[in-house]
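Shown here: the complex without one of its protein chains, the others still in place.
Per-chain numbering from 1; labels A, B and C assigned in written order.
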Amino acid sequence: MKLLFKRINRKKIPLYANFIIFVLIYALGAIFYRKFLSLRVFVNLLTDNSFLGITAVGMTLVIISGGIDLSVGSMMVFTTMLIALFTEMLHLPPIVVLPAVVLIGVLFGSLMGGLIHFFNAPPFIVTLSGMFLARGLGFVISLDSIPIKHKFYYNASQFGIQLTEKIRMPIIAIIFIAVVIIGIILSHYTKFGRNTYAIGGNEQSAVLMGLPVGRIKIMIYAFSGMCSALAGIVYVLYTLSGYGLAYMGLELDSVASVVIGGTLLTGGVGYVEGTLVGVLIQGLIYNFITFQGNLNVWWAKIVIGLLLLFFILMQRTFSTRTAAN
Amino acid sequence: MITANPILAINRLCKDFPGVKALDNVDFFLRKGEIHALMGENGAGKSVLVKVLTGVYKRDKGKIYFEGKPFYVHSPKEAQECGISTVYQEINLVPNLSVAENIYLNRQPQIRGFIDWKATNKKAEKVLERLDLKLDVKQPLGSFSIAIQQMVAIGRALDLDAKVLILDEPTSSLNVKEVQQLFTIMRKLKSLGHSIIFITHFIDQVYEISDRITVLRNGMLVGEFLTDSIDRVELIAKLMGKKLAEFSSEQAEIEQGDENKQGIPFLEVQGLGKKGLIEPFDLRMYKREVLGLAGLLGSGRTEIANLIFGIDRADKGQILLNGKSVNISNPHDSLKFGFGLCPEDRKSEGIIEDLSIRENIILSLQVKKGCFKYIKRKIQEKLVSKYIDMLKIKTPDMEQAIKNLSGGNQQKVIVARWLASNPGLLIMDEPTRGIDVGAKAEIQKLILELSQKGMAILFISSELEEVIRCSQKVVVVRDKAKIAELTGTQINEHTIMNKIAVV
Amino acid sequence: ASGETEEKAAGGKKLVVGFSQNDTNNPWGTAETESVKDEAAKRGIELKYADAMTKQANQIKAIRAFIAQDVDAIFLAPQVETGWEPVLKEAKAAGIPVFLLDRGVDVTDDSLYVTLLASDFVFEGEEAGKWLAEEMNYKGNIVELQGTPGASPTIDRKKGFENIINKYPDLKIIKSQTAEYQMGKGKELMEAFLKAEGENIDAVYAHNDAMALGAIQAIEEYGLKPAEDIIIVSVDAIKDAFEAMVAQKLNCTVECTPLLGPGAFDALEKHLAGEKLPKWIKSEDQVFTKDTAADYIDSRKY
Partner (left out) sequence: MKKKNYSSLLWPLITLAAILVFNLIFTKGFFNIEIKNGHLFGSIIDIIKRAVPVMIIAIGMTMVIATKGIDISVGSIIAISGAIAAIIILNTGLSLFFVIFLSLAVAFLFGAFNGLLISYIGIQPVVATLILMVAGRGVAQLITNGYVLYIDHKAFEYLGIGFFLGIPFSIIITLIVYIITYAVTRTTAIGLLIQAVGGNPRASYYTGINVKSIKFFVYAFSGLCAGISGLIISSDIKGADPSFAGLWVELDAILAVVIGGTPFTGGKYYLFGSIIGSLIIQSLTTTILTRGVPVQYTLVVKAIVVFIVIIFQSAEFRQKVLRGLKRKIQ
């Protein structure tokens, strides 16, 4: 046991704590509810939270850098509207549309990053107006929801890896996992990722250490913009439509997932792996509510809050205990 | 004065801040292969010169030539790329990343575009080995003492292998051994043709290592001197702006009587300790007494201070105040008992950057009084100007944000904060760090005066000389344990060194 | 009827129905939910209920969770019309019939759901428009308090209303802004309209009752008499609107019934009995005015 503790990196204790608690809660669900512990439910957990998770990966890097990106939800929705516009109104082929929307996401992110860096503006306000802008532009395209009928998107949405005869890992879950892996590699094995941690740790020092702080910051927001655009593509595959009002408040869920995953909002500390767990925990909490299925409407909200509280408290006690050991 | 081909030539450089002429037509020349000391009182403009040179601040006027060509950089990054590597005065590294990363940030060895962590850690260990430092480079930098952080910062700068190396007060938190280690490396670099700008307040070190000295005062150039051709008294006169005749040793030694040290001590520490932090120790302190703590870097002096002040909670032992056991579980408690602690790390434990000098100074006194008894503005101002005068804090006015002060002046503000709170017991952990010669003498004098007036002072300093001069009793600490207590004539460099060194 | 249902379920087991509601953040949605719940309890059917908190993604999640739990039928009150094709296909593949409540879905294959029980939002807008046009003598200035932009009731109620108003050149919609179906915002918006247009305003059309109730307060505080100086018409017919009509402060409200529970379970039973159902079972909505409101107020449940 002692040896095990020695080998564990102390910084990662909250991460392990998270993971263990996730498994515990999952087990709890399995005890309480029939069919909770099934492959299908697990695959659903990945699939249904994929777009949230993808934005959360971008958000993780932003928060590690000491910033915040409130535009992720709107950007995702704007992307769905763009795809709808390009595909259904302008009849462009997917091979043009998909790279185009990703590029727009990157540009949008860089624009915000640029404002934040060059004008030394608080990320909260810049990305909040980014949030208004992206939602607003979506409305300008159309107030109505637009079904996307192009065959490609339908076929893509049906694509997946057959796990068992009946259950398939859909493409969007695969994209989610891929983005998480990219996020992990980026944050841990590239200069860009490490510089992000440095900026979050102490931006002034990072400047004096000779890091290209401006460029990195812009890249961070560009990456987050790209993730949001990818999430938009995934959302299109999920619903085959574009809709300007979709998923109000995604940014908050995304921030919550990141922070629950152990990333500090003050910057400098965090893990993309943790965010994955954070996203799954949020999904799990909602699963509890649906499987319970008889909660009074308002009790559902209270129970979600209580579960969140319960989880956070577990996380705290667990990590302080382990750290003290 | 201008010799042929200086690698760096600064011509009539000016830099203004609101209310301050930080640099006023300063000339400076650095030759190839020399170690050039830059000296001046706190707030003379040394750090600003470095920062303008490396692109942190924009210059207002003046020309800089680097290797004969006009030199204009916008950021430390560009300066680095041009071959100027700098260790700034405050440690500017990131505490949340590991030591190895701090050394190799943005230059990590890579395999196929991805960071090679093994190589990074190995190389970092090598770099630190040059400085004779052995530590787990995978641990976050923030978990180490500032001395170690300072060494890491030096390590990073050295490894950049630049043509010009700038060291802004690198030795203020290092002990003798480490300073020697650093000097060895500096000499080696010099022999390889690198040029070094070295900023320090230690006169001895300047004479030991530098070839030439440039002195600044109030943002203006006083002059450039060959180290061999200027003697100490003259140098100090230049630094302080006094004519040679006016300058006399103000360091009147105060008699160290051993009287009235019987009876119930003011403060008695019995077996106080915390597992993994410091072994249980005893201490007795009387009023009117300065107790010095001596020991090497990392020996546990700061731990002793923190444990008494309640920053860390002891798991063993007790503290008696005037013979009565008191329960101290946080700094708030100790403040109420009339303790004060002037912390070691001024950047993270001392200053509150955005607050003004006035607010920084009155803070502890205010907390002690309770937050509803707001000290009247007039009284605040009187108090603050008293300390500004007393400690010669150099600032246009007391409403200046503390972050705009020079490093040494920030330190003075923190000292002033604790003096203002008028404690019964004052713990000073490296209070003279980064402070110029004149002010250092002032502070030492002040410590003695305060103790005469009845204050008990626990004095920690890495400068043994200073500990010896001020203390009536010296406790020697080694490897996180108290090993000896010396009094009277035992207090001399030789005995203390022996205690520290002999295993 | 309840005995029949239980027989239908295999092995005498209770019938399990999953109900995905999009939003209970308003009295209307609450009433709808209660109606479905009460009816399920009455018939001894186990209801699995999931509130999506206005997020379509949550609804899809819930449907998938229902499929994973092998429910016998799914009731879906969709948040928006598009985006259901993939998940409804999954339900179909699992052999679970889907019944839509209060709003339709836009799918290429209409065998994906059994039937839709709902009012017709365009029709509601038209009814409001017709009533108002007549009341105003086909002349005057109208301000419109829109619902949440992009929501389908907003779009349809606006469209239906404009269908009628645009026929009469002397009827003008002079201002139209969103108050997001909220009472507080309705009040704020009406206040702003009054400041900008003042007595120019002859009538208010609100996309729901809550906003109309807010507007009434704004009009009163401005110093005009609601329902007299300014004609007010809205949609929903919640009980509060009846009270306002009885107090002679609201002129007219067009019903949009949320009491879909009984109809939905009837449809479910008919479907299980093998009966073929029409694709749209329209609610029979009425128009109520302040003159007749007193007769109905006691029978209003929500």
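The working rule: contacts are C-beta pairs under 8 Å (C-beta built on N, C-alpha and C of every residue); 3 or more make two chains touch, one makes a residue touch a chain.
All values derive from a computational prediction rather than experimental measurement.
For the chain that was dropped from the view, give me its touching partners among the shown chains.
A, B, C
Touching the absent chain in the whole complex: find that residue among C:163, C:200 or C:217.
In the full complex, the listed residue that touches the missing chain is C:217.
So one chain is hidden, and I want to know which residue out of A:82, A:172, A:246 or A:259 touches that hidden chain in the complete assembly.
Touches the omitted chain: A:259.
For the chain left off this view, which of B:22, B:165 or B:335 is in contact with it?
Going through B:22, B:165 or B:335 one by one, B:335 is the residue touching the chain not shown.
Among C:35, C:79 or C:182, which one is in touch with the chain left out?
Counting the whole complex, the residue in contact with the absent chain is C:182.
Consider the whole complex, including the chain that is not shown, and state which of A:139, A:154 or A:192 touches that chain.
The missing chain is touched by A:139.
Can you list where chain A touches the absent chain?
Interface with the chain not displayed, on the chain A side: 115, 118-126, 128-133, 135-137, 139-140, 143, 252, 255-256, 259-260, 264-266, 296-306, 308-309, 312-313, 316.
Which chain B residues would touch the chain omitted from the figure, given the whole complex?
Answer for chain B: residues 311, 330-332, 334-335, 341, 343, 348-356, 359, 363-364, 366-368, 371-375, 399, 417 touch the chain left out.
Give me the chain C residues in contact with the hidden chain, please.
Chain C touches the chain not shown through residues 24-27, 30, 146, 149, 175-178, 180, 182-185, 187-189, 191-193, 195-196, 210, 214, 217, 221, 223, 240.
One rule holds in what follows: only the chains that are shown with their structure count from here on.
Does the chain-touch network form a line, ring, star, complete graph or other?
line
Quick check: which two chains are joined by the most contacting C-beta pairs?
Going pair by pair, the biggest contact count turns up for A-C.
Whose C-alpha centre lies nearest the centre of all protein C-alpha atoms?
Answer by centroid distance: A.
With centres defined as the mean C-alpha position, give me the chain A-chain B separation in Å.
44
Name the residues of chain C that each touch 2 or more other chains.
In chain C, no residue touches two or more other chains.
Hey, what residues on chain B touch two or more of the other chains?
Expected reply: no residues.
Under the stated contact criterion, what part of chain A meets chain B in this complex?
Within the complex, chain A touches chain B at residues 9, 11, 185, 188-191, 194-195, 197-198, 200-202, 204-212, 268-269.
Along chain A, where are the residues that touch chain C in the complex?
Residue positions touching the partner: 34-35, 38, 40-41, 44, 47-48, 51-52, 139, 143-147, 149, 154, 157-158, 235, 238-249, 283, 286-287, 289-291, 293-295, 297-298, 300-301.
Could you list, by residue number, the parts of chain B that touch chain A in their complex?
56, 75-77, 79-81, 86, 88, 92-97, 101, 105-106, 108, 110, 113-115, 138, 140, 156
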